[in-house]
Every structure is written in structure tokens, then in C-alpha cells.
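In this view, the complex is presented without one of its protein chains, the others remaining in place.
Letters are used for the chains, namely A, B, C and D, taken in the order the chains are written, and counting of residues starts over at 1 for each.
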Amino acid sequence: MVPIAYYLVLAAILFSIGVGAFLIKRNIITIFMSIELMLNAVNLTFVAFAHMWHQISGQIFVFFVMVVAAAEAAVGLAIIIALFRARQTLNVDQVNLMKN
Amino acid sequence: MNLDHSILTLILLAPLVGAGVLALIPERAGNKIHAIGALIVTLVTLGLTLHLPWHFNYAAARGSFQFDQNCPWIASPAIRYHLGVDGLSMWLVVLAGFLAPIGVLASWNAVKERTKLFYTLFLLQQVAMLGIFLALDLFLYYGFWELSLVPMTLLIATFGRTENRRKAAIKFFLYAFIPSAILLVAMLWLYARTGTFDLPTLQALAAQHAISTNHTALWLCSLAFLAAFAVKVPIFPLHGWLSDAVQEAPTAAVMVLAGKLGLYSILRFSFGIFPEQSRHIAPWLIALGAIGIAYGALLALIQTDLKKLAAFSTLSHVSFIVLGIFTFTTMGIDGGVYQILNESLVGAALFVLLGLLYERYGTYDIRDYGGLATKHPWMVTMFVITTLAAVGLPMLNGFVGEFLILSGAMQSVFSYHIFWTVVGTTGVIFGAAYMLWMIQRIFYGKLGLRSEEVKGWDLCAREHVELWPLAILFLVMGLASPVWMQAIDSYGAAAANRPVAVEAVNIEPASSEPHNNLTLPCAQKTPCNQAGAFVDPSLAAAAVNKPAPPVNKGAQY
Amino acid sequence: MQTALFIIFGLLAVLGALNLLFQRHPINSALSLIVVMMSLAVLYWSLGAEFLAAAQVIVYSGAIMVLFVFVIMLLNAGEEERTHGSQIAYIAGIPGAAAIFCLLTFVFLSEKKQLGTTQLGGYLTSAVSNITEISHTLFTSLLLPFEVTSILILVAILGAVVLARKEL
Amino acid sequence: MPTNLLTLLPEIILTVTGVLVMLAEPMIAPGKSRKPLGWLAILGTLASGLAAFYQLQLVNASGPISGFYATIQVDAFSVFFHLLISSIVLVTLLASLDYFEGPVSHAGEYFALACFGATGMMFMTCSVELLMVFIGLEISSISTYILAGFRKGQATASESSLKYFLLGSFATAFFLYGIALCFGATGSTSIGAIAASLGTTATPALALLAIAMVVIGLGFKVSAAPFHVWTPDVYQGAPAPVVGMMSTAPKAAAFAVLLRFLFNAAPMYRNHWIVLIEILAVLSMTIGNLGALMQRDVKRLLAYSSIAHAGYLLVAFTSIQQDAVAAACFYTAAYAAMNVGAFLVITQLSGYDEQARTIDDFTGMALKRPGLSALLGFFLLSLIGIPFTGGFFGKFYAFSGAIHNGHVVLAIIGLANSGVACFYYLRLLAALYARPVREDATLLSPRKLAIPAGIAIAASAVATLALGIMPNHVLNLVQRATPETLPAFSVAPAVSTLPPAAPTEMTR
């Protein structure tokens, strides 16, 4: 008998950690992972709400998010590879040719 | 076919089409085809504009618009293609038409490269200027108003004289554009309140106090209008752009740079839509006008760069007009409008002449000149005539305007008007001083550094052609002012007489204490045309039918 | 039961997330993320989303994370360097993240009453199974998204091919 | 044809085109010109535009059509954006036919991605189901992420792509969170259902959170401050024609979603989000213009300017509903026309290898290429907001609505901002027309303007001009678009004081 709110808070925690990780991590791949973490937090929210509303569409949404995440991962990792080839680095702090 | 219904559109179209055609003709080094084309176009435009005074109905009701052309353009928001002229704008249109060929001639040799660009922009500028004078729909007007900035900016940026040109162009544009943006807000606010952009409608609403009951908003709105126009004029503390722009702009552009557009807009829109607010703020603008007169003249006195001198002299001259129109007397407004014409013509002549000097000697530094009178007798003649017109010598045009303006100022009913009239009148002294000093330093005395080195030549035929019409106009307008005044007065009298219930805040009635004894004599006065030996009987009769003399006019506020 | 599951796996998820944050080697981070995902799968199940729990394990932990690990290996990513490229991330970002968290939590907790509680299996009251319901919805009212996803995947493939091709 | 397919006609055409391009690509031998693929894509885009036009006739005849279990709604609003997006893509494709010519080319993929991206954007604008919106958004985003990295051999290309991708995904997460919260507040992800239950929801705080999150996510997509930070870097690194497209088409789509969401789903909370929009608008205008002020790099300059324009567009949101939608739509179109045009000209002027990048490189360009310079000048003037251009009328209309609704201060800030803005546009403009300070500053050999690119630029210019001097047709469409998107939910009395437009031949 856990209040839905707790699930939501848990999701919020995960989401915030995801945001924090995005800010703190230097490795691009890890940063990308933190985005996945954020998406997962959102998914948890969806599922919790789906449970609350007794609506299956929330769950389906999560399913679509997974698909999207997969597609994004494919493209994202390809971009990372391309970048690595061009710059020989995965450190995000060194990806700052363009500024001001 | 009756031209009257489409003449205004034709006037607008002629330079526009001309610009388009010129833009399509390829440019080859050294040929004059664009200059010739531009000359033809401007002459055609001039011819078309001359249709207006010819067919103008001088007897029509005051404040009515003629040659009206009014058709829907954009349905929502309700924007119309509405053109028309009245006594105020009619001569200004002709003026714009008249100055254009002179501008082309003045650029004939001065612009050697990129002639296509130059003349195309010049004609576009012409379109914008004519559009401003003709438009009666606020939106349409605003279009032309903003449009007028563009060719000018490009002309300055492209054909500027020194490395400073880009900066000057941008400065000019910013100075003009930012207040215009605020003007747009004010216009939109007006539209939001009234649902129309149509000027006559708005004027009618304003007369009935039906625009808005929110006085603060109306005030802010009127200030937005005024500020945008004041920068363009420029009115005294807002003239920061002027000297840079004047210094850089080519002659043909500088001729139309300052003065008429802003002043016309004040007369048409500030006075038309915000009659009360304009009257309330008038004492301040009278003060600024008077200060501007003296300020510009004094600064002109100390300049060593001819263009800067001309810039400050322009400031001084337009300040006269500001002083005049804000007196809200018939004489002041009539004189102001008349002086717009004069200022433009005199300024044009002056800038043309300076351009001629520059063509020959390649400098605007007054210290390089001297003793040119022996070399260029004709040029000195034209210079002196222009100078005399500029300093307001009677029988030349400048005097009529200045006299009406200053006497209007004296008749004004705003507080401290006598003081400001006196300040403004000092411009008569300083004006003579700097102009004559300029003449002396350029033409008299021993040959200067530059004038000795360079050969130079006196006016050629083309230059005569561009200067003589101006000189003749100076004289004719100085002697036969009623020809012009007839139309102008139909506007001026209406603008000055607009019955307004203004609270006597700073507009004391004639019996206020500072000039107590001065105003008493006129209290029990009748129209002062006792038909004596000095007065022609027919005129005396005409005078009886006229409204009360201007003195009494003040009393109604 | 529900509470226990929530506490255990919730905690595990948070710890996993924090571990992701604090580990310096990407592989370790990836593994922590897998832990998070697995915990979440359990929580999904506890909320009555069996299908999603399975998908989470298969798609996320299985497919996506493998891809990650693969790329990490491919690029031979080592421990991350402690560079100091950004002050803003600490000055503005972390407080921002904290504020987001606080705001979200504040709202959720203040709406706690209205949101109600969960009960294990409470969701599956109807006769149809979770999966049936999902498939039914997926092929009726949400048919179009389902179909359009194919375009998405097509784009992803196309992009991956273009970007990762050697010449670039 | 079944209604369902009819509702998706443009999208289907584009998808098929994209697939065809993909299929045909390997059949062309490596090293051969990819232009036929380009023409194929152009034809497809054209067809989809025509299809959208056909849809308009249907809508005119029978009102809004919905399809696919009410996930899709075709109405004047969506048709407008369909037409807009297809036009943008069409023009961009025309202009980039030659751009991607080269020995190692991915032109085929480029054309296909453009088609797919356009499909995604179209989905965004016509769907009334947030899931569908999300997927459309992802399609368009992923395509643009990839397109941003399309400049071969440039170190900046992959960086641009990466920045866009990482930050974009970051923002997507917020958007998604917003949808989740929306779902939490109402139990549905369909716009209509949300609108219906949002007014009676037991958890208004959740609804507010949802609105905030959605605005954050879409704010990123439209590059409104403070979510604008990616814009200059990404634009700088991306190929110029792509920037022209991605600064307009996805933005237009995102604005469409924002309009639908705010005005259609959440009109109840208007008083809350309008403050937010005002703040974003002011911030965007100010930051965009200030950022551009001292900028020397032309693409970055235009990137900042696009931020500012997003701000002007957001001003339109503060009008009463009908005006807001109409003004925003119109502004989107005007902005698209002039911005695409500007980028296309810059592509031509700076050379495909982007030799001329800073303002100084453009000095005296009017001497060498008078025609293109004049057009760039024209686009810049439109961006400034000089009358008789689309930019002016758009701004005019947007601010007019705002003032009408009492947001005078906002309008003043906005217009003062456009005063600041003209400084940097003018600097570029003045540079074009000024005599070069150094003769060696522009040593580029003028490259002949390809005919398709010329057509594209001319089309943009004509569109910009037409939107400025005869906006009636477009105004008609956008003004009609409004009521159909907004069924019955309105807080403020939806009476526009602007008189309704008289119908014209085109829309009748």
C-alpha cells in the first residue's frame, strides 16, 4: 500500500540524479547514459500514473519510449563514434570548439 | 480620363518603376545611362507632382483631403491604401518632386562608381518620401516612414566619404529606428482602441475625444509619436545622428536627410491625432525650438568642417520650424510649413554648393579654402544668394518663413513665449554671423592652401542648371509667398484654430501677470484695418470678413 | 509486500543511479544503470505492468545497454578525466537539478492524498490480461503511432549508417 | 480513398519518397551525381505540398477530418503547417541540390533524411495525441541531429551534431516528463480528452507541472531563452542550407505543438502559462539580440537572431486566442520565408566550403555579387522588420495582438529590442554595401549560381515580399485556422475585435 506519490518521488529522485549526472560526468557516453536514466525515471512516472488511472495507454507510452530510446541510442552512439573519430576524445569538456 | 483620381498613385509609381528599370539595366564603367535614366524619371515625377497645385481646389473645406484614393488593402487588420493631399502636404509633394532632379544633377559627376546602385536607391528614397507625404493610412504611412530609412542608410554606408561611413549609417538608422519602433507600439495601441488606421477617421475621433478615456495612455502615445518624429527632424537634444550623417552622406542624399519628413509628420499626425496633448507639450517644444536655434547657430560658428557647419545650421533652421509650429498660431504654423519648403530648398542649394566645392578641391575643411571668389565668380554669386536666403534676408524666401514663425511665437499664448521668441530671434544674428564668416573664409581674402594648389573651375552648364532654379525660387518665394501660402494657410488656420477645451494649466489667458501691461492694449481692440490712405479699399473689405486678428485668437484658449 | 518491494528496489534504483554518478569508468556506470533498470523492472511489475517489466529487461537492459557497453569497448573509453571545463554546471546546474527535485517532490507530496495508493495486483481486476489489453490498444487506437515508429527506426538506422561510416 | 489515408496523404507521400530515395541510392554508382535523387525528393515534397493543398479543399468542404482513432486531425491549422513545412523543405532541397555534390557524398541519405524529418514535423502538427506528437518530434529531431553533422571533414560538424543531440535528448526528457505528468493529471494523452478533464482535475498542481515541463521541452525546440544555449553552436557547425531548414521547419512544428497544447489542451491555465510565456518572450528577445550584437560570425549571428525571433513569436501567444494563433502562424511563415532565404543566400555568398564566415569577410560583397547581396539585404531588412516585408507584417500582427490584449509593456520591450536588433543586421548589411577596407578581404571567386538554388532563393524572396504586401491569402488561412483548433474551451471571451477577413479565391 505505497502511495503513488512515493513512486513519483522516486521517479523525481532518479530524474534529478540523471540531470545531475548529465552535469557532472565528463565522459560523453556516461552523459548519454544519464539521459537514459532520466527517460527511465519518466517511464516510472508513466507506469505509476497508469496504475493510478487504470489506463493501459500509460504503459503503452512507456513501451514507445523504450523504442524511441533504442532509436536514439543507435543514433547517439553513432554520433559519439563519429565525434571520437574526428576528435579522438570522449571528454565533453574538450568538445568546445564553438563558443561565444 | 480624369487624372485626379489616380495622380497620387502615379506619383508614387513613377519613381518606383524607374528604380526597378534602372536596377535591371546593366552597369558599365563610365557610361551615364543610369544618371540619364534617373533624371528622366525624376523629371517625369516632377511633372506629375505639378499636376497637384494646378488642379488643387483652394476653396475646399479646411482639413479636407483632395485627390483622394482609398481602397482596401488588407482586410484584417483593417488596412487601406489611402492617399490624399491637403494644403499641408501638397507643396511638400511638389518640393520632393522638385528636389529630385537637382539631386540627380548634383550626383552627375560626384558619383562615378556603382551608379546603378546609387540611382536605384535614390529613386527608392524618393518613393518613400513621396509616400510619407501622401499616405493617409497610419499603417501605409509607417511603411513609407521606415522604408525611407533604408535607402538612406545604404547610401551613407556605400557612398560615404570617409572610413566612418558604416558607423554613421548605423547610427543614423538606430537613431531613427528605435523611436520608430515605439511609434509602432503607439500606432498599434491606437488601432486596438479605435479599430482603424485611417487618419481622417482618427482625427475625427480625436476631435470628439473618442479615442480613449485613459489620459495617461493617450499622453504616452502622443509622446511616442512625437519622439519618433522629433528624432527625425531633429529637435534639439536628439540631433546626435545629424552631424555624422550629414558629413558622410552624398549630396543628393543629404538634401533630404533632415527636416521635412519629421516636421510634416508632427504636423500631420501629432497635431492631427493628439491635438490636446500637442498643445499641452507645446511650451516645452517652443523652448527646445528656441534653444535649438541658438544652439545650432552657436555651434555652427565654431566649426571648421563645412559639412559639420552645414549640419548645425540645419539644426538651427529646423528648430525655427519647430518653434513656429508649436506656437499654435496661424502665423506660426503657416510660417513653419512655409519654412519647411524654404529650409529644404536652401539646404539643398547649400549642400549642392558644398558638393561642388568638394568635387573641385576634395576637402570640406574650411581652413584649406580662401580667396576663391576671384577664381569662381559664379559660384560665389550662388553661394552668397544661398547664404542670404538662409539668413533670412527680406525678399528672399527665408525671411517670410522666419518672420511668420517668430511673430507667431510672439503671439503665442503659452507662458514664457516672449522669452523664447527673444532667444529664437538671436538666431537671426548668429545665423548671419556663421554664414557670412563661412563665405568669407571660403571665398574672400588670400588664396588658401588648397584653393591655390588645385586648379578648379567655375560652374559648368549642368551646375548652372541645377542652381538657377533654386536661386530663382528663393526670390519668387520671397516675393510671391501667397501663391504657396494659399494652400498652406488652409491647413495652418485649421490646425491653429482647432477648438480644444484645454485647461489653463500652462496656457494662461492674456491677462496673466508677467506681461500684464503688454497684452492690455489689445483687449478692447477691433480689427485694425481702418481704411486709411495706406490700405487698399478692397483689401480692407476683405479684412473685415476675415476672422479676428491673431491676437484675439489666443484669447479663446 | 508492495511496500517492501518499493523500499528495496526503490533504494536499489537510487543507489544504482548514484553509483552511475560516482563511478569514473563508463563501464561501471553502465553496469550501475543496468542495476537501476532491473530494479525499475521489478517496480513496474509491482505496479501491474508485467509486459513492461519484461520489455524493460529485454529492450533496455538487454539491447540498449549492450549497445552502450559495446560502444564503450569499441572506443576503448577509459576512466574519465577530471577536467574543469565548466563552472556553470556546478554553480547553476546542480542547484537547478536540486530545485527541480525539490519542486517535483513538493508537488507530489502535497498532492499525495489525491493521488491515492497502489495495491499489488489491484490493477488487473479485469478479466483480460495486461498483454491482451496492450496489444488491443496498440492495434486499434494507437495503431498509427505504432506504424510510425517504423519510420523512426528507419531514420535511426539511416542516421547511424551515415554517421558511423568510415569516411566521415 | 479511405479517410484514414486521406488524412495522412502528405506524410505518406513523403515517407514513400524517402524510402524510394533510400532504395534508389545504392543503384547509383559511387562517384556519380546524386542529383536525380534530389529531384525525386523535390518531386515528393512538391507532391506532399499539393496533397496538403488538396486536404485544404477537403477541410473547406467538410470541416476538420480526424483519422486513425482520432489521433490525427486535419484542419486549416495542420494544413497550414503542412504547406509551410513542405515549402521549407522544398526550397531547402532545391538549394542544396548542388551543395552536396562531391566525390564522397551522402546526398542520397541527406535527401531521404530531409523527407523523413519533414514527415515527423508534419506528424507533430496534425496529431492530437501526445504520443503521436512525441514520436513525430523524435523523428524530426533525430533527422535534424544527423543533418546537423553533415558537413564532411569539419571538426565542428560532429561537435554540432553532438551538442544538438545531447541537449536535445536532455530536453526531450523534460518534454516526456511533461506528457507523463499530463497523463497523471488527466488520465489521458489525447488533446481533446486532456482539455476536457484538465478543468476538473483533482490535481491541478500536477497539471501546472505538466505545462511547465512541456513548455521547457518545446522551449528548447524553438530555442527560446533560457533554453537557447545550444542554438548558436549548432547552427555554426551545421551546413548552411540545413541551418536554414532546421531553424525554421522544426521550430514551426514545435510552435504548432505549443499552440495546440497551450490553446487547445490547457486554456484553463492560461493565466498561469501566459506569465511564463511573457517571461520567455522577453528573455528570448533580449538575450537573442544582445548575443548577436557583438557577433562577428554570420551564422552565429543569425542563430542569435533566430532566438530573438522566437521571442517575438512568443509575444504573439499573449494575444487573445484567435489572434494569437493567427499571428503566431503568420509569423512562423514570415520568419521561415526570410530566414530560409537569408541562409540560402549566405550559402551562396560564403561558398559551399564556407570561406566567408565573419562579417568582415562579407565586406564589399555587393561589388562582386550585386544581385545576391541585394537579396540578402532584403532578407535582412525583413528580419529587422522594415515595412513591406513579411518580417514587418508578422511583427506588426504579433505585437498588434499583444497590445490589443493589453500587453503594451511587452510590445514596447519587443520593439525596443528590434531596435537593438537592427544594429547587427545593419552591420552585416552595411558591410555588404561598404567598400572593402582591404582589397584582399574577399578573394573568393564568385561561383555561378545554380538554377535550382536561384529558384529557391527567388521563391523565398517572393514569399517574403508577398507576405509583406499582400498577406491577405495567408492571413485568411491562419485566421480561419483558429476556431477549428479550439473547439469549445475558452476562458476569455473568444471575440476578436479584429474584423474577420473577407474570404478570397484561394481559400474559398
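Assume a residue touches a chain if its C-beta (ideal position, glycine included) is under 8 Å from a C-beta of that chain, and two chains touch if they have at least 3 such contacts.
Methods note: contacts and distances are computed from a predicted model.
Protein name for the hidden chain, per its UniProt entry and selected from "NADH-quinone oxidoreductase subunit L", "3-methyl-2-oxobutanoate dehydrogenase (2-methylpropanoyl-transferring)", "cysteine desulfurase" or "CoA-transferase subunit beta": "NADH-quinone oxidoreductase subunit L". The chain we do not see here touches A, B, C, D in the full complex. Contact with the chain not shown here comes from a single listed residue; of D:A171, D:A249, D:I384 or D:L415, that residue is D:A171.
Screening B:S180, B:T196 or B:T330 for touch with the missing chain picks out B:T330. If you put the hidden chain back, the residue from D:L50, D:A155, D:A193 or D:V229 that touches it is D:V229.
Touching the omitted chain from chain B are residues 171, 175, 237-240, 295, 298-299, 301-302, 330-331, 334-335, 371, 373-374, 377, 384, 388, 391, 393-395, 399-400, 403-404, 406-407, 409-411, 421-422, 425-426, 428-429, 432-433, 436-437, 440, 443-446, 479, 481-482, 485-486, 489, 492-493, 515, 517-522, 525, 527-530, 532-536, 539, 543, 546-551, 553.
Residues touching the missing chain, restricted to chain D, are 162-163, 166-167, 170-171, 174, 205, 208-209, 211-213, 215-216, 219-220, 225-227, 229-230, 232-233, 271-276, 279-280, 287, 290-291, 293-295, 406-407, 409, 420 (touch as defined at the top). By the touch rule set out above, chain C reaches the unshown chain at residues 85-97, 99-100, 103-104, 106-107.
Basically, only the chains that are shown with their structure count from here on.
Should one ask which of A-D and A-C has more C-beta pairs in contact, the pair is A-C.
A separation of 71 Å divides the Cα centre of chain B from that of chain C.
Centre-to-centre, using mean CA coordinates, chain A is 6 Å away from chain C. Multi-chain contact residues of chain A (touching two or more other chains) are listed as 8, 15, 18-19, 32, 48, 50, 52, 57, 60, 64, 68, 71-72, 75, 79-80, 82, 85-86, 96. Chain B has no residue in contact with two or more other chains. Considering their complex, residues 1-10, 12-21, 23-27, 29-30, 32-34, 36-37, 40, 43-44, 47-48, 50-52, 54, 56-57, 59-60, 62-64, 66-75, 77-82, 84-86, 90-94, 96 of chain A touch chain C. By the touch criterion given at the top, residues 8, 15, 18-19, 22, 28, 31-32, 35, 38-39, 41-42, 45-46, 48-50, 52-53, 55, 57-58, 60-61, 64-65, 68, 71-72, 75-76, 79-80, 82-83, 85-87, 95-100 of chain A touch chain D in their complex. Residues 2-3, 6, 10, 13-14, 17-18, 20-21, 26, 29-30, 33, 36-37, 40, 43-44, 47-49, 51-52, 55-56, 59-60, 63-64, 67-68, 71-72, 74-75, 77, 80-86, 89-90, 93-94, 96-98, 100-101, 104-105, 108-109, 111-112, 115-119, 122-123, 130, 133-134, 137-138, 141-142, 145, 149, 152-153, 155-157, 159-164, 168 of chain C are the ones touching chain A in the complex.
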